[in-house]
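Excluded from the complex is one protein chain; the other protein chains are retained at their positions.
Right after this comes subunit A.
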Amino acid sequence: MSTFLQQLINGLSLGSIYALLALGYTMVYGIIKLLNFAHGDVYMLGAFFGYYTIKCLHFGFFGALISSMVFCALAGVLVEIIAYKPLLNSPRITMLITAIGVSYFLENGMTYLFTANTRNFPQVIKRVSYDLGPVQVSNVQLLIFITTIILLILLQVIVQKTKMGRAMRAMAVDPDAAALMGINVSGTIAFTFAIGSALAGAAGVLIGMYYNSIDPMMGLTPGIKAFVAAVLGGIGSIPGAAIGGIVIGFLETMFQSIGLSAYKDAAVYAVLIIILLVLPSGLFGKRTIEKV
């Protein structure tokens, strides 16, 4: 029982990170119907930026977190402007393939610039574990969890209560009508990329703290898992992505705890297949009929 509870705690921390990543997927999909497969690599960029700010500029945790979020927001917007904006009116498959290209570009570009070596993420916060009855919680886990909650609340405020958020929601429903109501379409898209990428940057720094190691390929698998989380929650739905992320985190740690570590990734992909077969619109997605 105590192992189970312990895994629940571990799953929650890992799931928070997937949730942060899944939000970026789902928001970008909601607004321009693009599965941004380069999103996991933005998270990698965030981890590297955090690594260097701590190591070279001696930033503290919060300094690294916030500067990495800003950096990733800029990087995300740059990717959008260079790679996706010229293709906005192209078929969706063109943008999808471009996203895969951007992903490879970022992974290999970073490998070229910084070598493929795995490096230890500097531990700016001394790890302390608290005993809570049968389970142990580390301060890093708490930090991940609390940071995620704060970011989720902030995101909710932005999307539900600000003009920009209203513009985003309007564009998600009908981009053409939104434009004809005077909403700046390219500005809104750039803003969405900025917000999604900032969340990925935060996730990058948090995972660095948690797993203590980063490398240029680190974004690949979490990126795909976050995509599964977004699909599980119903792609396009913000609460869905958050819950999907947590569920995937739980699932992965549960598989590890029952001794099937080798199959934890397979379990996540099995979820993708099952969801697509049984509930294609996800837990919170709207069932829409694609008109051909």
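We adopt the following convention: a residue touches a chain if its C-beta (ideal position, glycine included) is under 8 Å from a C-beta of that chain, and two chains touch if they have at least 3 such contacts; residues count from 1.
In this text, contacts and distances are computed from a predicted model.
Novice: What is the protein name, per UniProt, of the chain that does not appear here: "BC transporter, ATP-binding protein", "FtsW/RodA/SpoVE family cell cycle protein", "Radical SAM domain protein" or "FAD-dependent monooxygenase"?
Specialist: Looking only at the record, the undisplayed chain corresponds to "BC transporter, ATP-binding protein".
Novice: Consider the whole complex, including the chain that is not shown, and state which of A:9, A:44, A:183 or A:246 touches that chain.
Specialist: A:183
Novice: With respect to the chain omitted from the figure, which of A:33, A:119, A:166 or A:264 is a touching residue?
Specialist: For the chain that is not drawn, the touching residue is A:166.
Novice: For subunit A, enumerate the residues touching the unshown chain of the complex.
Specialist: 154, 157-158, 161-164, 166-167, 169-170, 173-174, 176-185
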